[in-house]
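On to chain A.
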Amino acid sequence: MTTYLSLGLEGSANKLGVGVIKHTVTDANAENGFSTDILSNIRDTYITPPGEGFLPRDTARHHRNWVVRIIKRALDEAKISDPTKLHCISFTQGPGMGAPLQSVVIAARTIAQMWGVPLVGVNHCVGHIEMGRTITGATNPVVLYVSGGNTQVIAYSKQRYRIFGETLDIAVGNCLDRFARVLKIPNAPSPGYNIEQLAKKGKKYVPLPYTVKGMDLSMSGVLQFVESLAKRFQAGDLVVDGHQVTAEDLCFSLQETLFAMLVEITERAMAHVNSQQVLIVGGVGCNERLQEMMGIMARDRNGSVYATDERFCIDNGIMIAHAGLLAWRQGFETKMEKTQCTQRFRTDEVLVDWRV
Partner candidate 1 sequence: MKFPQFDQEIAISYFSDVKNAGQIRNELLSGNPDYQVAFINANTLLSSKHLLAAVYRAVSDQEAGSMKTKNVHSEVLFCLGGNNNIMDSLRRFGIQDDTTNIVAVKIGGGEYTKLVEGTEEPFTDEQIAKNTDIKLVKKVYKLPGTVSLDDRAQVETAAIGALLLRGFS
Partner candidate 2 sequence: MITLPEQLEKLSKQENLIAQGAESLVYSAQHPYLPQQECIVKYRPKKPYRLPELDAQLSKHRTLAEARVLQKLALGDVEVPHLVFIDAKNGLIYMEKIEGLSVKQWIWNEEGDTEGGAQEAGDKSRSLPDGDVSSLKDTLVLVGQEIGKLHKSDIVHGDLTTSNVMLRDGKPVIIDFGLASVSTLAEDKAVDLYVMERAVLSTHPVHSQQYCDWLFEGYLAVVGKSQKEVMRKLEDVRQRGRKRSMLG
């Protein structure tokens, strides 16, 4: 029985996460011949005041301020007194925001050199997918990856996570966040969470633009429309069909529309690849209404939905450690000169050679 340890660093957006993972290999020949232990999973989120989004420069500064502390905490909690025993340092190479990614990459390079541990650059989305698969046990699901920066429908095929459908403009999390700003919905713990709570109290459905094009979707139109409604609401002037529309109603209507679009493209992918499983990953995946709607669709097709809780669906370091260790165990390493981070990094660029 061999054990492997990796420390993973994540900071592609406003969450700074560090985690330590252990793989215990019981059968080196089997794809799933190992067990996973989460030794620590620490995160600190950079939260801005209501009405403001997070800017790259400020976010990077937050990450720089916190990274040493968080790494220390992660090692302590994992009871790792000698970090030179780590097998690899995994870090988010992309996609994401430039400055924040960069600040984390620098930390990764520093500790790698200090401890003489190899580096493994990880694709953020692949991190979400692999963590989701392991935590939920979903064997080969269609993956809906939804966050502030990404919206994709993915299915595994021949060592690639292939993108079947995606947003043609903005990500769903981004859409929700920007809407929250207009209404000055607080950003703690996250704008999406607060929208979800308000939506639960919404009663009136306000028709919004619905734009699914084949396997893809577009959200800039909905956003523009709902932002204008929100502004009218702020001005005290939002009446639709003789009904006074509340902020709760807007949150409700926006969620129902966006999520219906997501469920629709996911269903199309499921039909296309003949799959019965859906795995939802990414920050927006924490949303219980989204999980509920996806569940209704999946059950209608005799399938099932898998989702993780906020430890894993929100950006975190452990998923990076996990995906990094999987790659490293196949012989993958990112040499120092190749560790530049990249804002654009498509999920299907990664060779998923830890799967058959």
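Candidates were picked such that all candidates are chains of the complex that A comes from, given by their letters.
Note that in this section a contact is a pair of C-beta atoms (placed from the backbone, for glycine too) under 8 Å apart; a residue touches a chain by one contact, two chains touch by 3 or more; residues count from 1.
Worth saying up front: this structure is predicted, and the values here are computed from it rather than measured.
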Between 1 or 2, which touches chain A here in the complex? 2
In their complex, what parts of chain A are in touch with candidate 2? 12-13, 94-98, 101, 124, 149-150, 152, 163, 166, 168, 205, 207, 210, 213-214, 216, 256-257, 260, 263-264, 267-268, 270-272, 293-294, 296-297, 300, 302, 343-348
